[in-house]
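Take a look at the following structure, please.
Removed: one protein chain of the complex. Kept in place: all other protein chains.
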Amino acid sequence: MTAKTMNPLFNLESHQRRALIENGLYLKDILSVEQFTKEDLDYIFLRANEMSEMAARWGTCDLLKGYTLACVFYEPSTRTSSSFIAAMERLGGKVIPITEGIQYSSVSKGESLIDSMLTLEQYCDVIVLRHPEIGSVAKAAKYAHVPIINAGDGAGEHPTQALLDLFTIQKELGKIDGLKVAMVGDLRYGRTVHSLTKLLSQYDVSLRFVSPDTLRLPLDLMNMLIDKGINVRETSKVQDVIENADVLYVTRIQKERFTDLAQYDEVKSFFEITPELMEKAKQKMIVMHPLPRVGEIHYSVDKDPRAAYFRQVQNGMFIRMALLAAVLGQA
Amino acid sequence: MTAKTMNPLFNLESHQRRALIENGLYLKDILSVEQFTKEDLDYIFLRANEMSEMAARWGTCDLLKGYTLACVFYEPSTRTSSSFIAAMERLGGKVIPITEGIQYSSVSKGESLIDSMLTLEQYCDVIVLRHPEIGSVAKAAKYAHVPIINAGDGAGEHPTQALLDLFTIQKELGKIDGLKVAMVGDLRYGRTVHSLTKLLSQYDVSLRFVSPDTLRLPLDLMNMLIDKGINVRETSKVQDVIENADVLYVTRIQKERFTDLAQYDEVKSFFEITPELMEKAKQKMIVMHPLPRVGEIHYSVDKDPRAAYFRQVQNGMFIRMALLAAVLGQA
Partner (left out) sequence: MTAKTMNPLFNLESHQRRALIENGLYLKDILSVEQFTKEDLDYIFLRANEMSEMAARWGTCDLLKGYTLACVFYEPSTRTSSSFIAAMERLGGKVIPITEGIQYSSVSKGESLIDSMLTLEQYCDVIVLRHPEIGSVAKAAKYAHVPIINAGDGAGEHPTQALLDLFTIQKELGKIDGLKVAMVGDLRYGRTVHSLTKLLSQYDVSLRFVSPDTLRLPLDLMNMLIDKGINVRETSKVQDVIENADVLYVTRIQKERFTDLAQYDEVKSFFEITPELMEKAKQKMIVMHPLPRVGEIHYSVDKDPRAAYFRQVQNGMFIRMALLAAVLGQA
């Protein structure tokens, strides 16, 4: 974003204002995990925890009263759009939901994405944008005069997902440094795995990558980790990592990635999380999944207290509450 | 639903808490008309009347401040979804509307309905769910940890429609016992007729069923009524019941139900409500319809003060306000 004209409620004490300048998120766009320092992450997680307490006690509050969010989804994603809508409403802000049908509307028909953003920003104080084209959200943010939060741009970034993943690890296990994190599934194309890996590389962690041979972590990411001195290992069976993992981060393996279906059926069981497998895991560890799942984690695992994937969903709402408050200067 | 983790505002006086336990709706799912005792119905109608008075005076209130509803429609129904949205908003609650496009979204693509519910409940305190498959809403409620209100599951149940129908009878005529209720139209497939009939069978009413021969009330329902000793009669002409009916409950007859269109044209006039027909009706009676109508009631009947079908729509909002407040413990 460039500059802000209509922003009503900025009315903070000087120490709060200073904190905002220090955390550096006020009126910033949220575009990529690479923009966050460790201090930013500490600050966001602190706020997300406060949001969690507020929601448990009161459900909603008035922190963002007077502010309006335009929630603009050029492709549907009920999980993410609902999370942002709930986040803004719980903070007392208003929402303009533009989550369906935008592709049939004059806003997009023939009109450039930039013009659509320059139009919608006239009604609101912050825009959440999901768009199928990689790079499109960053481009929109370059022209817009209100902060833009990237809710996914195709194969590009989905920073709030990575933040909620990392927040979940810290909230569930009390720390990030010193943990062994195993990533399981499609590590080649999985956007969430790539983003979380980048965030984790700022910490003192050990990483285990479990995937079929054709779906291994991309070379550039692996080299980045090695350059940073992160302890990494790759394997093709979740059985190899289950005993020592503090975090098992499971993702979908799409059948379509296999030219030979027999091969898919052969390797599939190496990545399935079952109650039997969980018996070998530590007592204090968590299983995560960005969802939706389609068979990677057996339903009977849900009852296991270590199954953290639905709590992970709720953490997404708290992270988004923290980000909305931060970019709007209500630290 | 099973158990509730994040529920902020339960903060009642002991006599209120007792009332809730007695009325038995707090944190309960609303799945079927068969779950309601006569005492439940009395309580719901009492509350719906209070809601009506509140809305007339103030429009909105803060009873459900701090609560969030996810309104999830897997098939569109503007009338029902709008009614629930208006109900929640008038009570000061927040709404996450998921009324369109869910079928194209990752929440449903490949994902089980149960997982979608376990995801969305992380953002909200109560879910209203409409789904085309019979039994799906009850199944979802079995796994969810927040109350689920059935807004229609295909040919299955649509309990809030039946409640608003019965509430309309009581509100308009001051009582239910002693009334003669005539059901007109497609009594074989009409979900609303079946549900209302079940509710009415708890009262001392006379029932008249008016339908083409091929669209008569199902045998099991008829036998249930006879077993309960309800005064019932069947006929094929509305002219036979118009003079004595206190309630004329009209439903659509779908042309498609007839293999022989000549037969449809022949019987059609036996079920049409016209101003001429209304001249034969009592001065104090009401005409109801679950809507939408497509010709069963002539537009010129709308001006008749006995035409209650649009007031019936508004009663639906009040019933839904009463139910939302009850399941969330704000009795």
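Here the chain labels run A and B in written order, and each chain numbers its own residues starting at 1.
By our rule, a residue touches a chain if its C-beta (ideal position, glycine included) is under 8 Å from a C-beta of that chain, and two chains touch if they have at least 3 such contacts.
Note that the structure is a prediction, hence the values are computed from the model and not measured.
The chain that is not drawn here is touched, among residues A:L27, A:L63, A:I98 or A:L199, by A:I98.
Taking the complete complex into account, B:P97 is the one of B:P97, B:G190, B:P212 or B:G329 that touches the chain left out.
Within the complete assembly, B:A55 is the residue of B:L25, B:L41 or B:A55 that touches the hidden chain. Along subunit B, the points of touch with the absent chain fall at residues 55-60, 76-79, 82-83, 85-86, 89-90, 97, 99-101, 291-294, 299, 302, 310-311, 313-314, 316-317. Residues touching the missing chain, restricted to subunit A, are 6, 8-9, 65-68, 70, 94-98, 100-102, 104-111, 114-116, 118-120, 122-125 (touch as defined at the top).
Throughout what follows, only the chains that are shown with their structure count from here on.
Averaging Cα coordinates per chain places subunit A and subunit B 40 Å apart.
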